[in-house]
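One protein chain omitted, others in place.
Order as written gives the chain letters A and B; numbering starts at 1 within each chain.
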């Protein structure tokens, strides 16, 4: 425990305490005598009182009772952040294919592979594509022709990257996601929906992470772009010609329609939809389940379907609740006023 | 038809009727003279009258006219349940790879395979992983290192099960789903969203069925858990550290955010979202499209965004409809009251 305490610059432990071996991390109610746990909200004070954890990271702001002797509280400024640092310390390495090209993989002779690149079993790498040093393709990844992937990327099993796409450095793409599908574009020619060719590309900048089963479509022309450092969760749809600014956070099951522009640091909650062509300013916040149909100013929070200022949405929801109480009185009042007129 | 009639314990058929061969099952308006059909709602009485089906399973509760001679009604207590039993009787077997390891599959020498395990073409099974007797991996399944899978599981093509995950017995996972992606967790360090290591696991208990393109993320620490007998549809997101209780039903395109706890027998309709940290009691019902942002008591039905008691939601929707009718009168009334004061 000494190593953890030092890492977090906690108050010094007694030697006996420092010598305790921490072998795992667990929630308060699941932790055993070798575990480290966390108390980041007063909501869990009850579980804190009865935990069997060897030690607990405690937010300094929370007033805690002296725990049982078996548990050592480690006071820190921000328990969540402290835990992130501990996890970094103890995280087991993610298994990955060894450097080199697996004998079953199909790598085109014109592809260029940097130092220490690993290409796993059953991968395909197309003509003229390049993989930067240290990049790892897990099993069954498909890389089309003319794709450029930077250094130290991690591409998990069965990801599909179609032709003519550019991916930066340190990008992580989780299993079964697809980059570069044709954008969803047709024009009705009187008899059928004729396909509009989607001849553009996708550009994914440095340090982006993309979840599983996410789809980022190829632009009609030009590029669909995901800005550096942005994080995209599982099952997200990014349509053609979207621009995601840097450092955005897009949660699971969000749909971002064609030509939408997200500024820097935009955050979108799970299940929300953004209508095509909409622009969201820097730091805009979209609540989960929202349906955004109009532009959102910078640093503005919106919610609801269609999305409006979050504060106004709360007012409306509150008014609607009140309305159900007032409606009988309003009805009665209007009836009363009507009757005299009818006499 | 005799076999079906016996299975369902219907009233005895005449020998000529019992001898009719049933060669398929079809909807009333699509059935031909060798087909069995079903009438489970009075909504379809018209189609019943003109069906060409050889026989129809009819809910005893529905008053039916005598059908044309060509069609025999088989009266049963519950037509849907009776049909399920008939389908079980006539279901063709699902094709699957033969027992043994396909020569193209890559199975680590340290993996342990039970009796009658089948590993299809282009599969990968990682180090120290185990597959229980009778478990079948269809083509292109990826099983990472240190994964434990129980007996008689069916894992369909291209499923990805990442490292250190535990799956029980008789679990079915449909094509292209992903278990064990890193949970979506970051902390802003002043310059970027720093990744919080996700060192936990996923535990899928016995008799769970998971649809296609579903994602069940690895816990930050501890486990994301899907309880025994729960059923998860296609395109569902189960985030890190979620606990799904036993016998839950989660319909397509539902997002369950981090650390949510579902009790036993919770049912969630299609397209709904559950906010992180929310708890749903045993038997809670979430309507399709709902956005659940607060805890739900056991056996309570909620709907709307944000979700509220379903009954209250209906009241509010009704009040809102009334409001559009009353608004002109309310406006007029308020104007009338204002004017005198202004004089």
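FYI, a residue touches a chain if its C-beta (ideal position, glycine included) is under 8 Å from a C-beta of that chain, and two chains touch if they have at least 3 such contacts.
No experiment lies behind these values; they were computed from the predicted model shown.
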Margin query: Considering the complete complex, identify which of B:19, B:61, B:84 or B:297 is in touch with the unshown chain.
Written below: B:84
Item checked: Which residue of A:80, A:152, A:182 or A:282 touches the chain not shown here -> A:182
Margin query: Given that one chain is not shown, which residue among A:22, A:117, A:239 or A:302 touches it?
Written below: A:239
Notebook entry, point to check: In the complete complex, which positions of chain B touch the hidden chain?
Noted result: 24-27, 30, 80-81, 83-84, 87-88, 90-92, 94-95, 104, 120-122, 138-140, 156-158, 174-176, 207, 209, 211-213, 229, 231, 233-235, 247, 249, 251-253, 270-271, 288-289, 304-305, 317, 320-321, 323-324, 327, 330-331, 333-334, 337
Margin query: To test your reading of the contact rule: which positions on chain A touch the chain that is missing from view?
Written below: 104, 106, 122, 124, 126-127, 140, 142, 144-145, 158, 160, 162-164, 176-178, 181-182, 184, 186-187, 192-199, 213-215, 217, 220-222, 235, 237, 239, 253, 255, 257, 271, 273, 275, 291, 293, 305-306, 312, 315-316, 319-320, 322-323, 326, 329-330, 333
